[in-house]
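For reference, the structure is listed below as structure tokens.
Apart from one protein chain that is not included, each protein chain of the complex appears where it belongs.
Right, chain A next:
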């Protein structure tokens, strides 16, 4: 006796959260059944393995049918085939678009093209995440990217509107899209200590301050190349950043800047002498990063540069985080007292974001 056909269809579609998780994690039906057996569900419910098998198959089939709709979540809301309560719909979508930290770190900042997909095999081996799950996560990134890439308006809002994700997840996706678009390097060895959260935090600051959308006014000329206001960095701003070079190029300005910072911080930092000794190097590093951002290649290396030029030197001198904060605050604020410097607004736009990023990046 073999079961040829075995289905269960409810007027309200039954969603088993545990099975959904197993499905999302890319387990085959038999693996999922084995995992469920191990969870002790048979003892709890008195069911048999055959029942579990049939149940798992059913859920997998349902998820498979739902997957097409999950690719465009608003469709899930308007479709008529599956009657699912709104709370469950939200859960389905949220979980479907959720991703693994290990996975996202591997692809963050990479071009979301087909070529990368071949690397999924390697990622799967490296992270221990099933290939199927990697595919889903990668495809999600790509799908979201494709949809919002060319869109006007707030990146987070666009994502939220088109994929109906929670605020938290929408922000994460905004970061992923932003990184993918600007191709920030995140995979270098020296960046390995950084989490997705660190990058997402920086991305959010950058989106808020460094993109066209951040300026707060839509481009007047509809034909201009600045459609994707939140995704691309403000080119003009990047160009202008060159002006900051004067802060390190002009020796007087640099010395004045240093003395302003040192006077204020004297006695307040545990690593004052190290700071004093390093000030010029650090300042040069930070300003040079800014000046280089006109080249897209250097934009990609932004995080590498920040870690190399600032995080690592400070770390090697064992700066406590609080001292870093005091230093950066003073470092940015002192510029206002430099009479010869005319780009205060530009400096604030640059340094305000950078300060936030650096503080987030500064950890072990």
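Here, contacts are C-beta pairs under 8 Å (C-beta built on N, C-alpha and C of every residue); 3 or more make two chains touch, one makes a residue touch a chain; residues count from 1.
Simple rule for what comes next: contacts and distances are computed from a predicted model.
A.B. asks: If you look up the hidden chain in UniProt, what protein name do you find among "C2 domain-containing protein 5", "GPI transamidase component PIG-S", "maleylacetoacetate isomerase" or "Ribosomal RNA-processing protein 40"?
C.D. replies: Its record in UniProt gives the absent chain the protein name "C2 domain-containing protein 5".
A.B. asks: Sort through A:81, A:131 or A:321 and give me the one touching the missing partner chain.
C.D. replies: Checking each option in A:81, A:131 or A:321, the one touching the absent chain turns out to be A:81.
A.B. asks: For the chain that got dropped from the picture, name the residues of chain A it touches.
C.D. replies: With respect to the unshown chain, the touching residues of chain A are 1-14, 45-48, 50-52, 54-55, 57-58, 61-62, 64-65, 75, 78-83, 85.
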